[in-house]
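Have a look at the structure below before the remarks.
Apart from one protein chain that is not included, each protein chain of the complex appears where it belongs.
Chain naming follows the written order as A, B, C, D and E, and within any one chain the residues start at number 1.
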Amino acid sequence: MAARIVCFGELLLRLSAPGRQLLLQSPQLDVHVGGAEANVAVALARWGHAVRFASVVADNPLGGAALGELRRHGVDTARVLRAPGRMGLYFLSPGAVHRASEVVYDRARSAFAEAAADAIDWDAALEGADHFHLSGVTPALGPASAEAALRAARAARAAGLTVSFDGNYRGRLWQAWQGDAPALLRQLMAEADIAFADHRDFALVLGRSFDAEDPERRFAEAADAAFAAFPNLRRIACTRRDVHSVDHHALCARMAVRDGARHATPGYTVAGIVDRIGGGDAFAAGVLHGLRSGMDDDAALRFGLASGVLKHSLPGDFMLLDASDIAAFVATGQFDVRR
Amino acid sequence: MAARIVCFGELLLRLSAPGRQLLLQSPQLDVHVGGAEANVAVALARWGHAVRFASVVADNPLGGAALGELRRHGVDTARVLRAPGRMGLYFLSPGAVHRASEVVYDRARSAFAEAAADAIDWDAALEGADHFHLSGVTPALGPASAEAALRAARAARAAGLTVSFDGNYRGRLWQAWQGDAPALLRQLMAEADIAFADHRDFALVLGRSFDAEDPERRFAEAADAAFAAFPNLRRIACTRRDVHSVDHHALCARMAVRDGARHATPGYTVAGIVDRIGGGDAFAAGVLHGLRSGMDDDAALRFGLASGVLKHSLPGDFMLLDASDIAAFVATGQFDVRR
Amino acid sequence: MAARIVCFGELLLRLSAPGRQLLLQSPQLDVHVGGAEANVAVALARWGHAVRFASVVADNPLGGAALGELRRHGVDTARVLRAPGRMGLYFLSPGAVHRASEVVYDRARSAFAEAAADAIDWDAALEGADHFHLSGVTPALGPASAEAALRAARAARAAGLTVSFDGNYRGRLWQAWQGDAPALLRQLMAEADIAFADHRDFALVLGRSFDAEDPERRFAEAADAAFAAFPNLRRIACTRRDVHSVDHHALCARMAVRDGARHATPGYTVAGIVDRIGGGDAFAAGVLHGLRSGMDDDAALRFGLASGVLKHSLPGDFMLLDASDIAAFVATGQFDVRR
Amino acid sequence: MAARIVCFGELLLRLSAPGRQLLLQSPQLDVHVGGAEANVAVALARWGHAVRFASVVADNPLGGAALGELRRHGVDTARVLRAPGRMGLYFLSPGAVHRASEVVYDRARSAFAEAAADAIDWDAALEGADHFHLSGVTPALGPASAEAALRAARAARAAGLTVSFDGNYRGRLWQAWQGDAPALLRQLMAEADIAFADHRDFALVLGRSFDAEDPERRFAEAADAAFAAFPNLRRIACTRRDVHSVDHHALCARMAVRDGARHATPGYTVAGIVDRIGGGDAFAAGVLHGLRSGMDDDAALRFGLASGVLKHSLPGDFMLLDASDIAAFVATGQFDVRR
Amino acid sequence: MAARIVCFGELLLRLSAPGRQLLLQSPQLDVHVGGAEANVAVALARWGHAVRFASVVADNPLGGAALGELRRHGVDTARVLRAPGRMGLYFLSPGAVHRASEVVYDRARSAFAEAAADAIDWDAALEGADHFHLSGVTPALGPASAEAALRAARAARAAGLTVSFDGNYRGRLWQAWQGDAPALLRQLMAEADIAFADHRDFALVLGRSFDAEDPERRFAEAADAAFAAFPNLRRIACTRRDVHSVDHHALCARMAVRDGARHATPGYTVAGIVDRIGGGDAFAAGVLHGLRSGMDDDAALRFGLASGVLKHSLPGDFMLLDASDIAAFVATGQFDVRR
Partner (left out) sequence: MAARIVCFGELLLRLSAPGRQLLLQSPQLDVHVGGAEANVAVALARWGHAVRFASVVADNPLGGAALGELRRHGVDTARVLRAPGRMGLYFLSPGAVHRASEVVYDRARSAFAEAAADAIDWDAALEGADHFHLSGVTPALGPASAEAALRAARAARAAGLTVSFDGNYRGRLWQAWQGDAPALLRQLMAEADIAFADHRDFALVLGRSFDAEDPERRFAEAADAAFAAFPNLRRIACTRRDVHSVDHHALCARMAVRDGARHATPGYTVAGIVDRIGGGDAFAAGVLHGLRSGMDDDAALRFGLASGVLKHSLPGDFMLLDASDIAAFVATGQFDVRR
């Protein structure tokens, strides 16, 4: 059954060097539209949910084109506020072999980051919706964005929506304005029913550390502490990524449920990675889709991981495969040409 | 010594997404010319054989361009019939990592598929030739094509040519018109001296199964049954492909000879695949070249496998390397830059 | 004031040679989405109207991508029926200098053309709308499409919508199935409030000729005859195109109103044409926008012509400029860099 | 004889849509490096002068790449200050036919614009140089940049260099910070030996208008007033551009000399324009080269106009032709293939 | 009726900057195959004649690819000699507006230029042919090539073929080895039945000048002198090109016949030129086709001019249109989209 979901966050343009070149090694840039919450929105819309995007986007041709990309994938952009200002950009040198991909952020003072905390009318934006999704990127952008994120999450909870929150800690952004990340993220986490977060996120938010050497146990301890600290929280899900080289990772996933259940998937080897960006968002979208579509927790987690894994095969930030493709991969993993 | 070979089949245009994108993720398509029998024709022509292509091709600029590609590689297209109608197309999303390549066929009602069973004058088309090659794709296209394939194979045998037949079972095509695949393929197999087919092909054609767990034994049993059922058949060759991920396969090959000899090659790991389509055709062409060039069966099989393996390094459907490159790879396997 | 408009027609993929090459001169194709009615829909949606597209589109990745393009530009595709089958395609060699652009159609037996005449539920599709637009391409596709067009136009009129009809005579399509173009187009014209048609369209439909040498008079006579024959018709608009070379045209426009008013614009020189396809659709959309936005007839005609002229500067089938850009061009014609 | 020239200004990245597309119509951008003063620097360096660029450039890979482009053409970048911050960007939709090119600026708060007025050590930057060039873009960027421009011009004059100043009035930039353009530009003009400016620039700076209908007389009156107001000024040069359509202009040039001499060139038709940006900078560079290379005023003006005209045939902001190519064009105008 | 034609000359690779860029302005090159005689061969083969190419081509992958291009268009390459050595290359900066296209030759010491004068067995190469075509480029390459050209022309005449010779004077090539152009070209002209040459060619060859101001008379005088000097010569044809700017020319054609007839065509304006290279070869091919297809002289000349004019609309060196396209252009000149 399709859900009615609202995602809130900044829409960004990614400008990346073609092939495996460095930035401006040759004079062309490939452009992709993305942003942690937009990525979730696109995946969920492609899978049949009614997804509305809430944001503030520059009132220029770049902002218009970026919104067009969301619409192309079925996201409702009618509630997006257009405002004077600039689009947030980031430049990417895609890595290879032992050379890590490198991001040059140019997102400061975007129309989104400069928007007033009350720019969005949340009564209107949330009307008729079941679920609200946001991430830890938004509060990292500055005090107004942090305040906006908090207002949004509280409005959603007040309106009876369930809330999901993806930790997405971005140290560089917090440092730029000396924001109090632990305090702000803690307030947001307190509004969430579902958190996409691992032991590092909770260590930051709770001001303590989870040092067990065994990753299962580390996650379990962090989950216990999180459920204790955040009474609204019902589910915690995260992936664990082992990075062997730039284009060769391994991924597995875990979920903790307030009732005590703990789920863990087997791992996938991900070699010959095409584009790693958006993998975490595809995971979050996959788990949300699973839970919203009537899968049990374990199936939802496996769907989420499969979505995250398959994202690595797609250029751009978005998870563009059909839900049926992902389900087929979970079921069988057929790799030869489908014809 | 160069042979005079006729290949018969449909010529197709492949329209594929560039890079590792999904179809129309960005607004460009790369075009390659292909088709199971055309692929064999091009390889054999590049290796010095006198190859004639027999087909019916749309009388429009697309058909003209596709034929130009065959000529470019040295195939004689003077006997190809041009007819009103459309070119057979297929659209390809090239896969990556765990996402399988996907084909969207748009080949129904092509000029080839709509051609009358007697459109081609086989006396003229086969004149002066030694060998005739066709595949199981043609009879799968519809009753007229099936009848045409049968006429062609019988005309070739009647004219004293040797005949090779590549099983190439395409379930989707047979289903589209409810064709009796086992019966029709059996009739074609009956005309062949050489079959490129494995135990699944023979199980279909002979209406029985070969279930031995050991792949060697399974192939041996299928070969025994095939030699018993098809008195004209002298050699059976096939590859076995293990698919670890979309761009990481392993390949080995086997040949059975009516006199009882059984040949098997060691396997190759094929990692970082560039383009998997046409691998089977390159294998068939390689075996035919080996046999026609005076290699013994074992050497011909190894040449065929090397050709099939090397095809995975080339964009497009065609095997474009020189025979000497393949022979050098069989002999040594030198991988560093040749300069 | 924004109108609520429904456009009905086939969605096509244009596959064109890049640069000024011939088809497959090099192995790439640029892809654009288009179709006479889709082009109108996109322009009107970009200019702020609530536009719904009604169609039958292939249920495969190509159809999905084509619909995504409409959504990208703000067209509502929720009512489009997805059906098994193929997308209509056309291949384009863009012309230059004295070499005309050439279209190779490959649209026969598309999912749209094969759809039953009653495939679309017009009560639902027209619900809440003010205006309905269709063109003479649809009835040209075959008897079912012709019947579907007629049902659609009649349902729209019955539901109280105004109807616009763009003549768009395509001889090659009518000949393919020996359709009775005059009779069918006449029935459609009878349902229209606004016809985009010139003296040649009316000559065909009315079975007579308009031979006055003076183009003004020729148009006036055709308009008089049309208003007499079609009591529902209130406005007729068309452009006149003088083609000096492939990339150098001149365009002017005329409108006749049932009340007797006759409007004519001065001409524009259009040199260095980037893409001529969709020029007529941009004109029709412009006139509709003008009339729906409260312009008087003369202003609407001038806006329509400006839209049609400016389309020649844009690659692809769609008019992608803002209404304010077009209005500015009508007002001033500023040609130097805007910065 | 080669001069030693210092150019001061902001280095920008231009991100433009490929072909004649609108921005992000397809997901690629072409990148060019430019900036009014950098364009002058590159032309002069390619023509054999020792050119040093003085600027503040973002200390990130984009800034590094932009400086690499200057070095590639022979400009000395050793004195450029690298600073934290962002690169100034501008996005371009190249126009066509009747659709004007459109610039979306994204240059606010660049490392250059944010630099302190005394960031550059002018003693070092000007050491050993003969001539200093700047433009009216720099003071338009904000109070610090305006102050920096003034300090630079005064330091140059104090150090005995000749100074050229290109008016380059950018209304949108001045408005953004409510800068007093007339006052600031007047102060800069007062330091110049050579001004690239027309009657509109002087009207702004002198707070009066030059309304003669005859363009010759209008320029003459403005020049008289300018020489009266600015005792350091010895030469004034400008082009006059008639814009027939986006890709069809006409250009001529004029020079006024303090001693009373007035020079005017015949006009050139410039049709089929490839890239109009940088045309004014190429003109300024050409005049400076002519004067510095021992041409008389008239020859220098004709060389400058030829340089400006030929720039319209080159993609990107830079004039990349050799001085000998330009001289040959002045002399003969040979248009057929040179082989 | 199709003729059997042999063309002899060097096959070249053209490496050109994409778009209107200068060479290596960005790091890509477009590659086209060409050469004056190969261009004629391709056009004639596409128009249905049996064309054989005689040449010496480098025995490396570049040479193989170049020959593949000839085969693609239907030229028989079986008689081409492969030899160690390099391919002749030329680099092209395509011009625009007032900037002329510029060729950088890198063809010295190619396998062709280094071939012995008797490398080709002319008895075999000419067997069964009706007509032989060569140009003045070949003798310009060096003494061996000059001798080879002479042997070829004499062998053709001796074997009863008609001979056509295209003047194609290339001063830079002759200067490189101080070849006696007048003497060598005179000997070649003496073997020709048809010369593609104008008054400048004959002035060079005959050591005199034709100075009449009226171009008709100048051509007539040169033709008279040529018929007097070369008893084998029956027809002389040439174009006259007026070059208004780099992408705007005008072309007309003339033919003189030994019997005294003089033909002249009206002129065509050729604006918005896509690629000017190969225009003269397309003209020569068109005239030969006309004469060989039973057109009268005047029709053949008009067909030749139309072919030359239309070539300007096609990227690359080859005339790729069908003969029916050219005939249609001669007949009507239809410029709007053909659909």
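Heads up, the rule we're going with is that contacts are C-beta pairs under 8 Å (C-beta built on N, C-alpha and C of every residue); 3 or more make two chains touch, one makes a residue touch a chain.
Model, not experiment: these values are computed from the prediction.
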Consider the whole complex, including the chain that is not shown, and state which of B:P61, B:G142 or B:G316 touches that chain. B:G316
By the document's definition of touch, the residue of E:A2, E:L81, E:A108 or E:A220 touching the omitted chain is E:A108
Would you indicate which residue among A:R151, A:R186 or A:R241 is in contact with the undisplayed chain? A:R241
Residue positions on subunit B contacting the omitted chain are 268-274, 309-310, 312-316, 320-321, 325, 329, 333-339
Residues belonging to subunit A that touch the chain removed from view: 19-22, 25, 90, 95-103, 105, 170, 172, 241, 243-248, 272, 276-277
Could I get the residues of subunit D that touch the absent chain, sorted low to high? 68-69, 71-74
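To be clear about the criterion, only the chains that are shown with their structure count from here on.
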Rounded to the nearest whole Å, what is the centre-to-centre distance of subunit A and subunit B, using the mean of the C-alpha atoms as each centre? 45
Whole-Å distance, subunit A centre to subunit C centre, using C-alpha means? 42
Touching at least two other chains at once: which residues of subunit E meet that condition? 272
